[in-house]
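Here is the structure we will look at, set down as structure tokens.
Every protein chain of the complex appears in place save one, which is left out.
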Amino acid sequence: MNWNDHLPALLLAVPLFGAFMAPIVCLFGKTLRNVLLIGISFVTMLVALLLWRNVLVGGIAVYVMGGESFNLTLPSGMALPIRIIMEVDAFSAFMVVCGSIASFAGALFSTNYMEKFSGIGRFVSLYFLLTLGMLGMMITGDFFNFFIFIEIASIASFGLVAFWRDKPEAVEAGLKYALVSQVGSMIFLIAAGSLYGKYNALNMAAIGSMLQFGVMEKLALVFIVGTLAMKCGSFPMHMWLPDAYAEAPSGVSCLLVAVSQASLYGLMRVCFSLYGINLGGSFIPWMIISMGLASMFFGVTMAVVQHEIKRLIGYHSVSQVGYMLLGLGVGLLVLTDARGMAEYGFTAMKGGIFHIFNYTMYKGLLFLAAGAIYYATGKRDLNEMGGLARRMPFTTAMFVIAAAAISGLPPFNGFVSKLLIYESVFAVHPALTVVALLTSVLTLASFVKVFQTAFLGPEKSVFTGVREVPSGMLFGMGVLTLAVLGATLFPSWTLSNLVEPAAKALVDQAGYIGAVMGGGL
Amino acid sequence: MRPLSIVVRTGCDLFAWFLVIFGSTIIIHGDVTPGGGFQGGAIVATFLSLLLVAYGGKKLLAWVNVGIFNGMLVFGLLAFFLLGFLGFPHSFFFNFLAVPHEIAQATGHGVIPPSGTIALMDIAVGLEVAGGLSLIVLSMFKGVRLFREEHFEEESGHDR
Amino acid sequence: MFGTVYTGFGYWDVTAWIVFFAIASGLTLWLRAQGRDDYKEGTDQDEIYWSGNPVPDDGAEISVPASSAYWGFRKAMEPFYKVLTGMHTGIGTDIVGFYVLTVAFMAVFILL
Partner (left out) sequence: MIGNAPFFVVGLLFLAGLVAIFMEKNLIKIAVAISIISSAVNLFLVALGYRAGGTIPVHYLAGEETLMVLPTPQAMTLTAIVIALATTALLLSLIMLVYRLYGTLDVDEIRRLRG
């Protein structure tokens, strides 16, 4: 009984155990609860790294929930897999690593950040349910199971966004996110039901192997792309995102960033592995590219004029999602044209996927730094801040690293992934790169504004009592800073070990289908 | 809410516990009838809402002990997780108690129901949903009076 | 030492950048050291020159608020921002509306 084969199930079992144990452990006091919070999220990160190493070495890891043996996908001559199958290829393993690092950093941060509030037992179980929903979305191979994990993640994030139930804005943000997300999930369920009705199979690989692109598939694809693009905050449907990220407690905002990446993963999994080559015509790739462009430009123009720090960072996450949609949309555009893919399509996908990793790291760091300022000064409006660098040196240093990384200044990882996207997208049409460059300039402009007004400037008398944030929060930010600096100093290692296998796995639809349908024994 | 008339309260006294019995039969026979953990648990949870309507808020909140529902919720969740975990040599949710069809056919229905862990998971889910839904009904009822009479201390953290 | 990233159209090398950064910062520090050596820390030479007026002790009066940063940019793009912020009404049903409109738009154009 080799534990390496059971890693996909362990990846979900550990947060589930953490979520169920939280109410009991909280009866025995605060330190035990913090130990549970940090321990379970650390173990989840370990399992994620082990799973990534396994997939890198051993190819696609298939796990049948409740089957005779873990890889018995087609029991005794059945034509279709009947059980829920977890399929972890290099792209989902890459996403699982990003998500679990963000969850670990958020958990570390929340131990000190939430100590003054009541009801933290419920917070810890909701936090682990959100991690469970996110990780489940990333590794499941079953389409209806993907819907269930979306719902687990959504309900947990409604509860966590509206966690400070006496702050009117937080409850309003939670309510608006719940409204739009519930309508989206019902439309997604119609797409899942119609795919099941026609192909009598719920497994993504099984549907992918039998799919012909008819009218019903077109509508199902549109419903899925619309819902998942809304969940990751692309332009016309992004308005809930800055509200929800700004009003949630900062440890949760750091995790919500990774949860929106899980729905981006779902969008790409459906477009590449479910529809893949028989994605008729190029309307959907161009739609994704135009949504990416619109999110980039309008996200950052809205962000420049904000004067409330977490809303500004929230609008920046809308514009950064635009980069990823652009990179992967170009990859989708040239999926069928081999010469285009070899020339610039694969580089664009590598850029998009590398940007997912960088974005999850530095955006989480920005939210945690904003939370640290909020914890230390109790204020969120930039007009009232000033001269914090004197009292909070570590937070200032980490904020500088994150701000430099997000605006793509040369040595940092943001620059490398944006460079990959600029150069490859230029080959499709120069205008795409022009918009991307303009957005990067405006991102730098808005973060210079934030840094100058919040950290520099003369010493304000009202902030004399400000002290550096406690160590738990600094460790949380330190984990993400380490990840950003690691990707900065070793870009070629990160690219060849983390990003390239993920891009190859995403392009290789036949491998994804073969792992399940090819007998699997 | 004020308690209702004596007629309703005695009717509720007579009828309330039979609801729980009916709900638990649906839970226990979950694997062989169209019922199951969730539906049975929902019926058991109507026990608390019937009491809430009949006896009004104050008497019920004084009578009810929320710890029981928390205990049921956590016990059901952990039992479900443990049953999943015990299947591990094969795979996560493996049904290790299942009796193969021909043996069950030959010996008739033995003590362990033929569907193995599915029946036990049903009962665990039934307990959990009964506790969970009752908690939902109670907390939504408390939410109605959240800010009015109960002294609601401002969350001390964020407006420091 | 840290390896180079080949982007199909060019390359990016971290070590080259760090070496360049070290040289550039050495040059700037040398240039900075060429300044007048009669400057002493902590004396009245450190005072903020507030165009001659007495400097208020609380920093709040002389700090530039964030909303006044980029006011020119905001003033120049006034018509664009009026439309953009007008779109962000913040009403719950408008957000659902934008979502349903996008899905409908995509459905129409994919079936064409």
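By written order: A, B and C. Residues from 1 in each chain.
Throughout what follows, contacts are C-beta pairs under 8 Å (C-beta built on N, C-alpha and C of every residue); 3 or more make two chains touch, one makes a residue touch a chain.
None of the values given here were measured: they were computed from a predicted structure.
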So which shown chains sit in contact with the chain we cannot see? A, B, C
From A:Leu189, A:Leu444 or A:Val466, residue that would touch the chain that is not displayed: A:Leu189
Among A:Asp5, A:Glu115 or A:Glu172, contact with the omitted chain is made only by A:Glu172
From B:Phe38, B:Tyr55, B:Phe69 or B:Phe88, the answer for touching the chain not displayed is B:Phe38
Just the residue numbers, please: which parts of subunit B touch the chain that's not shown? 32-34, 36, 38, 136, 139-140, 143-144, 146-147
Would you write out the residues of subunit A that touch the absent chain, in ascending order? 144, 148, 151, 154-155, 158-159, 162, 165-166, 168-169, 171-176, 178-179, 182-183, 185-186, 189-190, 192-193, 196-197, 202, 242-243, 246-247
Spell out, residue by residue, where the missing chain touches subunit C. 85, 88-93, 96-97, 100
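Here is the rule we go by: only the chains that are shown with their structure count from here on.
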Nearest whole angstrom, what separates the Cα centre of subunit B from the Cα centre of subunit C? 54
Whole-Å separation of chain centres (CA-atom averages), subunit A against subunit C: 24
How many angstrom between the C-alpha centroids of subunit B and subunit A? 34
Out of subunit B, which residues touch more than one other chain, so two or more? none
For subunit A, residues contacting two or more additional chains: none
Report the residues of subunit C in contact with subunit A in the complex, numbered from low to high. 2-5, 7-10, 12, 14, 17-18, 21, 48, 57-60, 62-67, 69-70, 73-74, 77, 80-81, 84-85, 88, 90, 92-96, 98-103, 106-107, 109-111
Provide the residue numbers of subunit A that touch subunit B in the complex, in ascending order. 1, 6, 9, 12-13, 16-17, 20-21, 23-24, 63-70, 114, 116-118, 164-167, 374, 378
Quick one: in the complex, what on subunit B touches subunit A? 70, 73-74, 77-78, 81, 84-85, 87-95, 152, 154-160
